[in-house]
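Have a look at this one.
The complex is shown incomplete by one protein chain, all other protein chains being positioned as in the whole.
Each chain gets a letter, A, B and C, in the order it is written, and its residues are counted from 1.
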């Protein structure tokens, strides 16, 4: 089987908690967004945007987020949460999120998040710098 | 000012918890999806889909969900979470979610959720019944 | 019936969210601790410890927390979370938490939290100041 996480430069493994399930006995929808976040933060750490923010006052903000739920999940399971950047525009870039169930060996959810670069000093959006674009291209293995 | 929640037949009020904030000192993104859910469940209760599921085996499933974050929120605040149905198609309908900050008197987020009607007995999607459509139209005040 | 929240100077009202329930179809145990926290933070705000921390570098830290679960809760319901200080010692004080179900008109949980005063500058515990003791006594209505 082709690994659906091929092409995702950052993949983290997370155990499904029993408490992630809601009263329908499936993992609750909000948990997928937490998993997305955990992968996104790992990606942004590797990208070095945390350090950039301290130096330059410019940091990432989540502008929008979506999820398509493909399969209900239950405890016990372990998910792989993969993330990659699929699109860089003037003042934003798009992160593609994938959640994969290791128990079922199937994609359980896919989502997209839009990140805006924000200057916390001038309080406005700024363009994605060439330096940041380069780091993304490198991390995503497209360069 | 025009009330942005006009036109939303179901609106619930929720206090922002201090613990809803993350280490950026803003309400964490996953909390908005929990608020959406609370409004959605209230809508579905009023719609009577819970009772329908017990009688007919057919119930709603969340197929996809999205959120546009318009403004960061902080404790203390109280949000109004409004929800309405904007689109009914053969086997699904779309719920429009609005989160409004009472402190700032501004919309803080807007989202869309797609609900599929699912027959838990035959394990497949089913069409939105005329009866369900009528109830939605009535609840949404378009009839 | 005697109101079990008599004697609690800070009481907040919180709607039970559908998503607070776990797969046993009761409100999950961790949610009670979130409610305790919401009441505790409200108390500490009214006490002014937030301002004190900015001025003096001394702030509250949660050293321990416990909960007795008296009754399972379900959505829909609204809880009242009350909090009071029951004991002030040299370097700590104890907060008594009460959760009351408005639907059942019964206490649903009771807990105790121990707060230590911590000097973030010298990185050590400090004594509860006379000023702080006085504010607690006043807020708790014992003075």
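Some notes on this structure:
The rule we apply is simple: a contact is a pair of C-beta atoms (placed from the backbone, for glycine too) under 8 Å apart; a residue touches a chain by one contact, two chains touch by 3 or more.
If you're wondering where the values come from, they're calculated on a predicted model, not measured in any experiment.
Residue C:63 is the one among C:12, C:63 or C:139 that touches the chain not shown. One chain is missing from the display, and on subunit C it is touched by residues 28-30, 33-34, 37, 62-69. Along subunit A, the points of touch with the absent chain fall at residues 12-15, 17-19, 34, 37-38, 41, 45, 75-76. Residues of subunit B in contact with the chain left out of this view: 18-19, 21-25, 28, 30.
Here is the rule we use: only the chains that are shown with their structure count from here on.
For the pair subunit A and subunit B, the distance between C-alpha centroids works out to 24 Å. Remark: subunit A and subunit C have CA centroids separated by 35 Å (rounded to whole angstrom).
Chain centres here are Cα averages; for subunit B and subunit C they lie 31 Å apart. Shared interface positions of subunit C, defined as residues touching 2 or more other chains, are 18-19.
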